[in-house]
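Could you have a look at this structure, given as structure tokens, before my questions?
Just one protein chain is left out here, and the rest sit where they should.
Then we have subunit A:
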Amino acid sequence: MELNAVQLSGAEIVVQALIDEGVQYVFGYPGGSVLHIYDALFKQDRVKHILVRHEQGAAHAADGLARATGRCGVCLVTSGPGATNAVTGIATAYMDSIPLVCITGQVPTPVIGSDAFQEVDTVGITRPCVKHNFLVKDVRDLALTLRKAFFIATTGRPGPVVVDIPKDVTDPNVKIPYVYPREIRMRSYHPTEKGHPGQIKRALDLMLQAKRPVFYTGGGVILGEASALLTELVRLSGYPITSTLMGLGAYPMTDPQFIGMLGMHGTYEANMAMHETDVLIAIGARFDDRVTGKIEHFCPHAKIIHIDVDPSSISKNVRVDVPVVGQVASVLAELVRLWKEQAPSAVGRPVAEWWDKIGEWRRVDCLHYDRTSEKIKPQFAVETLYKVTGGDLYLTSDVGQHQMFAAQFYPFDKPRRWINSGGLGTMGFGLPAAMGVQLAFPEAQVACISGEASILMCIQEMATCKQYNLPIKVILLNNGYMGMVRQWQEFFYGSRYSHSYVDALPDFVKLAESFGHVGMRVERPADLEAAMAEAFAMKDRFVFLDVVVDPTENVYPMIVAGKGQHEMHLAPSLSERELA
């Protein structure tokens, strides 16, 4: 043991470990089993605690911070209901591979298993939705366990880690020497870094032979900080690129080589290109069912290259031809180097015909909508948001049609700007996530796009925004319906709108005002831009902008369940045009 190690209690160890990890913000909510930790937090000012209003908000806020910065998010909740409230947020982070450490209080070790007050089996409940979890039964294991938690959460394929700490382990009267392990080695955990050179070579050969290549990139490029390398490779090759919902912004969306998002609500050109491609270059994407459509019809003509750090992502849903396991940045750096070496003259290679084809698909203009409408179209609202913010925005989202419209109509040119729950699709994510983002970037423009149904799921966080003066802008696309649900009911349930009408809505302007914020409501297209400009001009205020949009609008294109990628539903106006 080191001679001059400080003597700390378990509670102090938790706080000191956070300091040693460089954690700036902890999002939490107190309760019996974490009171020792809260007392230790009180006695210092290095780690700032943000008091949320619901533990789900704590997890989402930590998650939002992680998505915007790439650093590990941290939340702290009490045992029992504190932990169960956080589960939705933990599962949200898990599905999107977001690094998060969630510290949960637990009842004292002697009473674990006795149905003690506020006892739940947190390790058991969270096991299926964490990368790993720990129950710390001895204060002497605490520092090492916390170090492991951060290490596991942030390396390899990132993910949430829960550290469950019984109250007696944080006893302020039991002090032990504290040494925070810098280096950590775990014999059971060695995430792959570098890709296999032979596989990279095979991937390159295949790429160079391609006639109808497509890059299909995902959240892994952002998680792996590989945007610049991806951009370089895509530009070197001159090939088209599409992205999943989670990868948007990794490659500049305003660039002509970008052919839009793919998948269920992806562009016509992206999905058709996927259908016709002969070499698919999948990077940090996991072949989600929202992307593949019916597996039997997925990329029928393609040889598939797949770069991913997680071997279990490879050939999970779709069999691939050239798997490359490794960190996307390391593999892309290698591919860029080899490309420059082997294909110096490959710029604008014989894929011109392929681009012609893509040009034809583009001319379908699949995102067309009625710009002359008397009502505010949600698409128009997003376009106006882009205009007003000059494309320089951190945009978090809730879940539904508004999320898809944002993905389709707000072109992100940088990674970590588009922050949404893709895998779990958690309504209620947007507002608390925006808090994490705004705290990380106090000077940046941060907005949350939401629906009137989603926003009510974590509306209480408006109080947190007040307490910490977070000047977030909520852009509510208020269509009076759970629009995404209504759309499915219109298509597949004979327009029987069973319980998707959002009745008894509050007056959002007054609601915002009652929390101490600014509330605004816009109903006419002509007023929208000015209202948004006014909202964003209030740099130090939280503004809730209730935008009344056309309740009947649907998200197109759409690939319905059981259909192949190429069998998209286009907007009715377009389908008619095609028939004509």
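Just so we're on the same page, contacts are C-beta pairs under 8 Å (C-beta built on N, C-alpha and C of every residue); 3 or more make two chains touch, one makes a residue touch a chain; residues count from 1.
Basically, contacts and distances are computed from a predicted model.
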Chain left out of the displayed complex - its UniProt protein name, from "Acetolactate synthase small subunit", "DNA metabolism protein", "Carbon-monoxide dehydrogenase medium subunit" or "L(+)-tartrate dehydratase subunit alpha": "Acetolactate synthase small subunit"
Identified contact with the non-displayed chain, of A:69, A:257 or A:315: A:315
Candidate in contact with the missing chain, chosen from A:47, A:120 or A:152: A:152
Listed residues A:4, A:114, A:188 or A:372, member touching the removed chain: A:188
Residues belonging to subunit A that touch the chain removed from view: 123-124, 127-128, 131-132, 135, 152, 186-189, 310-312, 314-316, 319
